[in-house]
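Have a look at the structure below before the remarks.
All protein chains of the complex are present and in place, except for one that has been dropped.
On to chain A.
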Amino acid sequence: MQLTHLNSRGEARMVDVADKQETRREAVASGRIVMQPETLAQLSEGSLPKGDVLATARIAGIQAAKRTHELIPLCHSLALSKVAIEFDVDPAESCVHVTASCRLNGRTGVEMEALTAVSVACLTLYDMCKAVDKTMRIDAVQLDSKRGGQRGEYQREPTPEVAAPIVTGQGAAGEVSLGGRCQSPCVLVKFLAELREQLGENERVVTFDELQSRDIAGLKAALAAQDERFQLLRDQRTLCAINQVMANDEALITNDDEVAFFPPVTGG
């Protein structure tokens, strides 16, 4: 694929579009600005010091689309037939999603106009809210789709939702992972749920050489000797299972056991 904005010597050039067929061109771009929940609430209520934030950002985005050729050096100046800016206030992710769509009948694509509109609308949102929130972040500015022109349609594949972290273990349901963990006798120790987050660790292998006594109390002591963090395991509320069966401090452990520590359960 050749970059059309470079000539054969690699120098910048504006593409000559005089001989290109006029077609209907459309492009949709999106982005978002992430902010503090309090800022988002004020924005929705219209109680920010600079007034109606979304209306101002919408006008800014439309103006910017029309002036893209002044900002991006090799862009043509286009007579856009339509620029639309949509805002979606998202309390769940504490952000405003911005979508811009541009259209014209012409010889060049309008994706730069749509991307510029999104960028400037986001910048305007930042400017309108910055008095109350300095932590705002603009991200995920991207082309979602474009139609028309020689290269045809483009549609961004939806990014798959990140799978929720369900378990620490990689084993399939109904299986206890056993065997072949290390050369000398050892146990696999797993940390689940909030305990995993507090410790910052999924699992670790403890060899029998490190154990003073081959029971859960001995395992807790060995872990605490490795790292201060594991004092957490001595919390009375921390539960323990050996090979997926509940166990107490006196329960004995044998080679290749799977030992899990976890907080009180909260299902149902």
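Following the convention adopted for this analysis, a residue touches a chain if its C-beta (ideal position, glycine included) is under 8 Å from a C-beta of that chain, and two chains touch if they have at least 3 such contacts; residues count from 1.
To be clear about the criterion, contacts and distances are computed from a predicted model.
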{"item": "From \"ATP-binding cassette domain-containing protein\", \"Molybdopterin synthase catalytic subunit\", \"Ferric reductase like transmembrane component\" or \"Carbon monoxyde dehydrogenase small subunit\", the hidden chain's UniProt protein name", "value": "\"Molybdopterin synthase catalytic subunit\""}
{"item": "Options A:T56, A:S94, A:S145 or A:N202, residue touching the unrepresented chain", "value": "A:S94"}
{"item": "Residue numbers in chain A that touch the chain omitted from display", "value": "37, 91-92, 94, 163-167, 169, 171-176, 192-194, 197, 237, 241, 244-245, 260, 262-268"}
